[in-house]
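A protein chain is absent from this complex, but the other protein chains hold their places.
Letters are used for the chains, namely A, B and C, taken in the order the chains are written, and counting of residues starts over at 1 for each.
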């Protein structure tokens, strides 16, 4: 955690864009580049935003682009994955989990609901209903005073999105910021906040690879706000200390097992 | 889930009692037997309690006493572990996790805060401060109308307990029922409820192996109540369905990637 | 609170039905009678439901039908009001508030979002968007294991309802059970649970006076379940006791203001 700027890594699986011409046409350099460019171009609407240093990482780089050293210096990690969740090594997942619990922010996008790291941190299946039907999504702001909603209208629309529907198998969010309405008839908790350990997690629903979602100005505003919200406020390494007493403890008549001889326990049986 | 009774398995690591004479003096047949006997002798103070069928299981039985078949028929699993958390197989942990997410109740006791299953379901380190000093613990009821608190006085005391102190690294509980005061100067969130998937989880702090905690009538009342509270209300197997639209979806001018040819996306770059 | 049955009062403003022929055609004896008949005909889908004793009360009865004696014996109060919120006396509102904080359940329906008692207990404006357009509402079950959702399908529809849209100005619910999708494009948190004091509160959105909502079997199921969920588990009268110390308090050198003479405080200025 640095004091004067927020270090962001935008992580992308980056396989759809290389394998499918139509998707590459939407994201020629990969979604990570579009997301990173959006962050650099979009001021957060918070009272006291810090500047960002934005980098990217992808699945097929060594260590998935996420060495321990790099994660140590990362304040907020943004995660997009879909078809290769299992290709992410367990060692990397454990590193990320440790860093979130120490204070690093994590923003999980769209199909990242099924990523190892999201399921690991939340403990649930994170399953949902889905449909690819080129349909309209309208996102409603439920908490307009939440920092992630700063600068948003009361709702905004995406003309084409994949549908995700309830029930979304997540722990009830600490804060529910956005709800989605879908043309085909479903609803979804689309902007969800949790704290885990000392770190903040934001799940943001939109972002199907085949649609230009990350080119949308409202989407970019949400991400810019979410990075400021998720930036660490502490870095605290886990410990489980044996703590000396702060107050005197009265010696009592019957002492228990530490000496290996229990006196008086017969009465208890 | 049966309609007419609740099937409970009390699981115990059951090594301290076999290896340490003083501990065996407190729990001659193992803590699981004391806990099970307490459940059988203690009516839950709920408006409409179901009868229990109580069984036990221990670490060193085949499959840790928790075969898939047995867990399938289990409504509420009670868990005491301490020095051999790593000896529990990952396969068993995954089975239990799946069953909790489907609706099975889970009650985690004392040093079970560091068990694989508790950390897996909560996603955090679950670490805390601790001290063995034969000290007094006083448990205060913060939510007297919670079903788990039924029949309890406004506080109750344990003359000898191990101290667990904050910060306890857990997700903020959905419901906080009990707070502990320790003679040596600490406090602790001692009775914590969460829902994960369709299952309910209760963490209950007291229960050091060297003290007669599970012989205490108030402790037995909490456990009897917690079993009724945690008993499943559903059994829902996880799925992530592709869902047909419920409302007509308007065809639009620009169709995206499904046909492999993207039209109009040049405008987006 | 009785042990063997739940005493329910269905309260209705009962003016629309008397003043408007079309509304009277839907609810000839008033909505309170339809709701009460539904409760009597619909078994709750809970593991251990108690039988109900259902009565009604209306605004224009003496004391609005809610004398202190009657409320004292009431376990769950159901509230429908709309155009005459201000006609409810503050004394009655205070009685109801006291009873909820002591443990009585309260189920607030539809336009009751603007009732004095709902706003009093929640502390917020409870405002929302609205539209009367004979439109379809689809209610999605977000927490299928919640007792209020027992026996419901994954969603159900009402062919005609008034629209209520976000932002709904409420404290974030303790549990969010139902989300609504509206044909006209909005979403709403339609089934919301809170605990206040020792009592449980459930807000249930549907129920426009001009539509046959309370004749619907799914609506009746929700109400039957909600009554069981909201039924009191305790009755605890408010107090703010001066409590003697449970542990010895060490006398210290500098004693403060009780004797009217402060020694040593000069150092603090």
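For this structure, a couple of remarks:
FYI, contacts are C-beta pairs under 8 Å (C-beta built on N, C-alpha and C of every residue); 3 or more make two chains touch, one makes a residue touch a chain.
If you're wondering where the values come from, they're calculated on a predicted model, not measured in any experiment.
Residue in contact with the omitted chain (choice from C:128, C:192 or C:230): C:128.
By the touch criterion stated above, the residues of chain C touching the omitted chain are 20-23, 25-26, 28, 97, 101, 114, 120-125, 127-136, 159-160, 163, 165, 169, 171-172, 174, 183-186, 194-197, 209-212, 215, 238-247, 249-252, 254-262, 265-266, 268-269.
Although one chain is not displayed, chain B still touches it through residues 138, 140-144, 154, 165-168, 172, 175-176, 179-182, 185-187, 189. Taking the complete complex into account, residues 3, 46-50, 103, 138, 143-147, 150, 155, 174, 183, 195, 198-199, 231-234, 236, 246-247 of chain A touch the chain not shown.
By definition in this document, only the chains that are shown with their structure count from here on.
In whole angstrom, the spacing between the mean C-alpha positions of chain A and chain C is 35.
Centre to centre, using the average C-alpha position, chain A and chain B are separated by 25 Å. With centres taken as mean Cα positions, chain C sits 30 Å from chain B. Residues of chain C found to touch two or more other chains are 138, 143-144.
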